[in-house]
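As you look at this complex, bear in mind that one protein chain is not there, while each of the others sits in place.
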Amino acid sequence: MFDLFSDIFTYRDNALTRIDPRAKLLIALAALIAVVTAERIVLPLAVLAFCLGAVAILRIPAKLVACRLAAPLSIVAVLVVIQTFVTGKTPLFAFTFAGWQFTAKAEGLRQGTLLGAHVLGAVSVVFLLSIVTPAHRIFQALRWFRISRNWLEIAILMYRYIFVLMDRVADLAAAQRLRLGYTARGRALRSFTTLAGATIIHSLEQAQRTHDAMRLRGYRGTMPFGPLPPLGRRDRLILVSCLIGIAVAYGLLEWGVSG
Amino acid sequence: MKAIDVTGVHFTYDDGTEALSGVDFHVSEGEFVAILGSNGSGKTTLIGLLVGLLKAKTGQIRIGEREIGSLSAEELYQRVGLVFQNPNDQLFAATVEEDVAFGPRNLNLPEAEVERRVTEALAAVAALPLRCRAIHHLSFGEQKRVSLAGVMAMRPSVLILDEPTAGLDPAGEAQMMQLLKKLNREEGLTVILATHSVDMLPLFANRIYVLDHGRVLQEGPSEEIFCHQEMIVRAKLRLPYVSRLMYEMKRHDGVPIDGLPLTIGEARVQLLELIPKELIIAELEEKKA
Amino acid sequence: MKAIDVTGVHFTYDDGTEALSGVDFHVSEGEFVAILGSNGSGKTTLIGLLVGLLKAKTGQIRIGEREIGSLSAEELYQRVGLVFQNPNDQLFAATVEEDVAFGPRNLNLPEAEVERRVTEALAAVAALPLRCRAIHHLSFGEQKRVSLAGVMAMRPSVLILDEPTAGLDPAGEAQMMQLLKKLNREEGLTVILATHSVDMLPLFANRIYVLDHGRVLQEGPSEEIFCHQEMIVRAKLRLPYVSRLMYEMKRHDGVPIDGLPLTIGEARVQLLELIPKELIIAELEEKKA
Partner (left out) sequence: MNGIWTKRRNVIRRAATVAATAGTLIALPAQAFAMHISEGILPAPWALFWYAVALPFVAWGLRDLRRRSEDLLWFKPLVGLVGAAVFLISCMPIPVPTAGTCSHPAGTGLAAILIGPGLTVVVASIALTLQALFLAHGGLTTLGANIVSMGVVGAYVGYGTYRIIRRLGLPWVMAAFLAGLLSDWATYAMTSVELAAALHGGESFSAMLTLILLAFVPTQVPLGILEGFLCAGALKFVRSRKPELLRMAAAGGAA
């Protein structure tokens, strides 16, 4: 679970990590909008293929990809099933199972598949973004987009201390397990509750120490941020061409070809 | 009889860092063994594997002649106990008594037996007077001892400690090491400790494993280990201070010293042989006699 | 000139524990002073008072000739900087660069100056290559150095460190102490460190304050401090290992040793004088020449 948070790939040097995070964020947003507004499955699937291709070229371990996509994939499966058997009018086929009558319907199947494509396309966009942009660069970009400074300050502290607390919580949980704290259901609940309480206590104590350390370095209630450089020429070029690319693809795949 | 048998174990974390690459580690019952290594050498990973918190992909781990995977949690944790570096991570009850009773209660022992084990464990770490104290009123050294008692109450035959003296002041350090020695010699517990502090070890450990970058660089009794100055440096460690003095006198000044004394006692014996008797002050000689 | 002047300071925590009872503590500019004491001796409280985290009820604290209460936060934190024992307390930004820039940016310095200070501070702790790394990817030793850089970037003239070598392996410990020595000798920083580890100190500290139960037991250069074996034991400390060896040889074996050598170098000189020349191995002598 916690290993999922590994962000080592974002610190690699490659063509995508070098792009300004603001450009990447805008491109990702455009791609997301294109995917969720698509009426046909081609565009979302094309986006999915593109992102998976990029992921493959960047040599991201298949295990990580599988991990991140497992939940969305199962959601897609459920969506298709629910929509096929619950919504729609035109029957496709029917079967009986354990005394229940199941009727698959064409509209439902189409709707379900489209939704599934939306999910896969959108998730792959965010996944690609997340493995080529380190968190602090995203925070910088968000600052440029005029996201509230207070929100960002809390976000930065949270992000940083999730890692610190995680180590402590992992040790606490291990110590409980080693003294058989999770071997029976009632016991597990009690251990788990203790763990949650201990996490809160650690966090409150850490808050005091962190605040002390911040104050000793001149903190006056607002975290100071550095300047934001203007978006470079190369990045502007990338941004514009990608946006045009997405628009063209949208036009072609949504309204083009068969009209 | 073997208490712990690790053969050819590799371990790679999910993010791709290879923490252990082919480690063999064997401990007999009743031994006092140290895993010595710098930060990031793989000590903590090895410990994690020994107590089943991590699972090795390749290689074999046997605890008291049985494959670790074939042991249930109850069986495993009555054989090996782990004392964490930071007692804060291990103490979660309100009072000392409750905390030490946590393990025995989870074994579903009758309350009288729980009681007995708590008393015993606290007595073993010289913490009986702390019994009714609140955990957060204990000093750091007391917390360390209580967390040891919590593990002792599970009656493991193998006790593993991660940096048992970290953060302790000299008095606390000496007390902790004496305690471990007593548990090892008198109660017959097998003791394994992971540490990067070298000065205390020669006095206590039967054998030392030097770990570096996930490999065992060398293994043997401390006299042997500390003879290999280059290996010690390579592992980002150092000689105990006394040995360093002896080493420099032997190497740079040409003083004829046999082997390499590791403790103050050994160094004293060797140096006294070298110093002419007539230089020794007489009054003190008499006093001694 | 005095960098720090503490006179007759008492401090009692809200829960009633008296942490300091009448402490005098004086440090001149450019000194390297150690506060030595066991866990719970009052070291951390004294440090807290020096950096203004705690307020003394009675007694006087002056930082560079000025009453601490009369200094604004900006003035105070550009005079004294505190490096916490646990680097996690002090590293709150996502990357090294952002974290080190935190202090200078709070001072509203122009960005070019912030940039310069970050580079300078990272260079001073030999951490320039870490500049763009994420904090949570650093090793413990790296974190310690980066947290030192974050304080350095405030350009304090007095640097206070709480257990700077705690948790570091021998290589990291040596690196940290050398670093502090360099900052003290070359950059002229006043360095105050609180610790309970004795072995390194004689090599580095000009003066040592021994604290016990909130009182200064003794104060002076390390040669003087470690001569008082009983005082050292009373403070729950111990002699450095090398001194212990010399002490035992002098006291119990009657070997005539002048004073008490504290470092390996000093011990070597004294011992060589006692060992007859004819025992020294000739080849090595030649090699040396």
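Letters are used for the chains, namely A, B and C, taken in the order the chains are written, and counting of residues starts over at 1 for each.
Keep this in mind: a residue touches a chain if its C-beta (ideal position, glycine included) is under 8 Å from a C-beta of that chain, and two chains touch if they have at least 3 such contacts.
Computed from a predicted model, the values in this text were never measured in an experiment.
J.: The chain left out here touches which displayed chains?
T.: Over the full assembly, the chain not pictured touches A, B.
J.: Decide which residue listed in A:Ala49, A:Leu92, A:Ala207 or A:Leu228 touches the omitted chain of the complex.
T.: Of the listed residues, the one touching the omitted chain is A:Ala207.
J.: Looking beyond the chains shown, say which of A:Ile60, A:Val169 or A:Ile238 touches the absent one.
T.: A:Val169
J.: Can you name the residues of chain B that touch the chain not displayed here?
T.: Given the touch definition above, chain B has residues 94, 136 touching the missing chain.
J.: Which parts of chain A are in contact with the chain that was left out?
T.: Residues in contact with the chain left out: 1-2, 4-5, 7, 28-29, 32-33, 35-37, 44, 68-69, 71-72, 74-75, 77-79, 81-83, 85-89, 97-98, 100-102, 107-108, 111, 115, 118-123, 126-127, 129-130, 135, 138, 148, 150-151, 153-159, 161-162, 164-166, 169, 173, 185, 188-190, 192-208, 210-211, 214-215, 219-221, 223.
Rule of thumb we're sticking to: only the chains that are shown with their structure count from here on.
J.: What's the farthest chain from chain C if centres are computed as the mean of the Cα atoms?
T.: For chain C, the chain whose C-alpha mean is farthest off is A.
J.: Give, as an integer number of Å, the spacing between the C-alpha centres of chain C and chain B.
T.: Whole-Å distance between the two chain centres: 28.
J.: Rounded to the nearest whole Å, what is the centre-to-centre distance of chain A and chain B, using the mean of the C-alpha atoms as each centre?
T.: The mean C-alpha positions of chain A and chain B differ by 43 Å.
J.: Which chain A residues touch at least two other chains?
T.: In chain A, 8 touch at least two other chains.
J.: Counting only residues that touch at least two other chains, what does the list for chain B look like?
T.: Residues of chain B never touch two or more of the other chains.
J.: Show which residues of chain A lie in contact with chain C when the two form their complex.
T.: 7-8, 11, 134-136, 139, 156-157, 159-161, 163-164, 206, 209-210, 212-220, 223-227
J.: Along chain B, where are the residues that touch chain C in the complex?
T.: That would be residues 37-40, 139-141, 166-172, 174, 196-199, 236-238, 240-242, 244-245, 248-249, 251-256, 264, 267-268, 271-272, 274-276, 279-285, 288 of chain B.
J.: Under the definition above, what is the set of chain A residues touching chain B in their complex?
T.: So the residues of chain A touching chain B come out as 3, 6, 8, 61, 63, 168, 171-172, 174-184, 187, 194-195, 198.
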